[in-house]
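Missing here: one protein chain of the complex. Every other protein chain is in place.
Naming follows writing order (A and B), and every chain is counted from residue 1.
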Amino acid sequence: MSESVIASQRGIDVAALQRVHFDRDAPLLEVDDLHVEFHTRDGTAKAVNGVSFTLHEGETLGILGESGCGKSVTAQAIMGILDIPPARVAGGKILFRGVDLQKMEEKTRRHIRANKIAMIFQDALSALNPVFTVGWQLGEIYRKHTEASRSQAKAKAVELLDLVGIPAAKERVNSFPHQFSGGMRQRVMIAMALALEPDIIIADEPTTALDVTVQAQVMKLLSDLQQDYRMGLILITHDMAVMADVADKICVMYAGNAVEQADVHQIYSRPAHPYSKGLLESIPRVDMKGQELAAIKGLPPVLVDPPPGCPFHPRCTFARERCQEEKPELYDVPGDRRSACFFWEEVISS
Amino acid sequence: MGRYLIRRLLQFIPVLLGALFLLHYMTVVGIQISGDPVRALFGDNPPPESVLAAMRADYGLDNPCLDRRFDPCVAMFVERLGQYATGDFGIDLRQGRPITEHLGERFPTTMRLALIAVVFETVLGIALGVLAGLRKDRFVDNLVRASTVLLIAFPVFIIGTLIQVYVGVKLGNWIRGQDSMPDWFGQMFTVTYSADYPWLSLILPGLVLGAFSLAAIARLTRTSVIENLRADYVRTAKAKGMPGTRVVGVHTLRNSLIPVVTYIGFDIGNLMAGAVVTEGIFGVPGIGQFVFQGTQNKDAGIVVGTVTILVLVYLIFNLVVDLLYAVLDPRIRYD
Partner (left out) sequence: MTDPHSLEGILSKGEPGGSEPGPAAKERSRSLTADAIYELVRNPVFWVAGTLVVIVLTMAVVPGLWANQDPNVSAECDIQLAQRSPSWDRPFGYTTQGCSMWGAVVYGTRNSVFVAIAGTAAIAVIAITLGVIAGFYGRWIDSVLSRITDIFFGLPFILGAIILLTILTTRTVWTISAVITVFLWPQMTRIMRGATIATKQRDFVDAARAVGASNFRIIRKHIIPNSLAPVIVIGTINLGQLIAIESTLTFLGIGFQPPTVSWGLLIQAGAGPALGGTTHLLWIPCAFVVIATLSFILLGDVLRDALDPRMR
């Protein structure tokens, strides 16, 4: 029996992705007017409310915003790992190299995960399964996406651990997650994402749980690897300094809406939306859950019952009467950037 | 693992001694309050005092500390420990045979009964719990939740007597009356234990015995599956592109079973108590029935000796389960 026959008997359809016609010329990832809702007891929460962006090879897109603004939900929608229900993708398109992932059959789409788009989570201790060795958890990817045997998978796992700079990888491969330090665990997460050399990595607050010195090491590893493999990276972080360092362009989210999109230098020097401006003035810390930001009074709106007009108007220092009635669309701003504020010119020049 | 093992063993010794002392203390306080059990054995027409005194001496009940209320009788306890160490758990008060001899004869029957109960409760309990957990708040889940609460409200002796009447007698008689049914089939719905069918006639008592724990296991599994489905590592498994069956079957289930295993250790205590009732009702000649008869005949020798052994078995079993727990959960093993 050939290996591929054995593999298909194990329910692995290795060739699944080869039957999909990806458009090599299309952008790596296009998210178009994405809407995600949660059905809760208190009503429908619009966690993501019309987010669009494009990601190209080797590019890093940063997503910024307060806690609860829908960053992780956006990431999980792209991965296709939202819990449905309570979540529901209520609209929009997610195109990977021109192919609509939403229309793909689940058994094909699961190969997109890890093969094409991989994800790194915030808290590696809880994101790794406590009862299996890291080698097993890495090897599993090879065993379920390729025809690798157990021993081949394990050998690959050792290589990966080596690649992300874990000393004595041969021995460590048999250790359990809780036996690693925080930084090392996050390296394991990165290794896991890299296993099948995906085209896109989504890193959701990859360094938040780590010490400052370790944060820098892990971030450096991640961006080095991104350069080496020319991957697209979507980086979600509250750390504005890291963001400025790593990101090429930035999407600022507020209460499920994309409120500003621009080149990193433009945003950091001349924000075109009052919310981005407030965020930048709140440096260094914007990651305190449920607490007010230094430069923006008040808290984000309740998602089941957002205010009419511009969702930001209750907290906005630029707000006028118009803002309470009409919701601003995402206006084009010179310099290939966009802002969801009627008065962006005023904001830029302030 | 080694360190965990040693620590667990070190904890085991005081608990073991403490539990044995507690049993001893209960016994002596009972005697100090109610008078000695030899007397109680004969009810209204006791033999002459000289005979009683001789019997008391035989059973070591002539110790003066037994006359002082709430005296812990430590010397007696130490002496008892010595006897336990040599495998002497006393004799029954009527025939004067060693308890261990009785238990040796009765052990295989009880083992068969326990096996049926454990297989039934774990297999069905885990299956129902997983099903309900995966379909949370849907029809199956509501059904499992409602029926398990109901089952928990039924004490074993009530399930036992009701099943005996309605399944054993009513349904059983009807089945045994059908010519088309094979003889062995009717034995599965038996009213009492029959030595000719050492397994089949234990099926009904086994289901009765496992009923409460079935409900408990189903509920614990359900809760634990629901908790684990929300766990970050389950999301990671999805993000790694694992098929849905594997996300549930490997990543969720493995972790969900850890609390269930701890419960099963604790459950052995339930099963022992339940066996007293179940074997009593169905006339199963096992260890439970022995205790049942002991309580009915007020034979303190049987009750104290057997319960002591059962407690030892319970403690040792729990030790084993704790070690198994460490095998299942590496966080404990490598602590």
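By our rule, a residue touches a chain if its C-beta (ideal position, glycine included) is under 8 Å from a C-beta of that chain, and two chains touch if they have at least 3 such contacts.
It should be emphasised that the depicted structure is a prediction, and the values quoted were computed from it without experimental measurement.
*Asks:* Among B:71, B:88 or B:227, single out the residue that touches the unshown chain.
*Replies:* B:227
*Asks:* Which of B:65, B:200 or B:273 sits in contact with the chain that's absent?
*Replies:* Among B:65, B:200 or B:273, only B:273 touches the chain that is not shown.
*Asks:* Pick from B:5, B:40 or B:203: which residue touches the chain that isn't shown?
*Replies:* Going through B:5, B:40 or B:203 one by one, B:40 is the residue touching the chain not shown.
*Asks:* I need the residue numbers on subunit B that touch the omitted chain, in ascending order.
*Replies:* 11, 14-16, 18-19, 22-23, 26-27, 29-31, 33-35, 37, 40, 149-150, 152-158, 161-162, 164-166, 169, 191, 215-216, 219-220, 223-224, 226-227, 259, 262-263, 266, 268-270, 272-273, 276-277, 280-281, 291-292, 294-296, 298-300, 303-304, 307, 310-311, 314-315, 318
Criterion: only the chains that are shown with their structure count from here on.
*Asks:* For subunit A and subunit B, what's the span in angstrom between their mean Cα positions?
*Replies:* Their C-alpha centroids are separated by 52 Å.
*Asks:* Inside the complex, what are the residues of subunit B that reach subunit A?
*Replies:* For subunit B paired with subunit A, touching residues are 231-233, 235-244, 246, 251, 254-255, 258, 328-331, 334.
*Asks:* In the complex, go through subunit A and note every residue touching subunit B.
*Replies:* Checking each residue of subunit A against subunit B gives 11, 76, 79, 81, 106-107, 110-115, 118-119, 121, 123, 126-132, 140-141, 144-145, 176, 178-179, 192.
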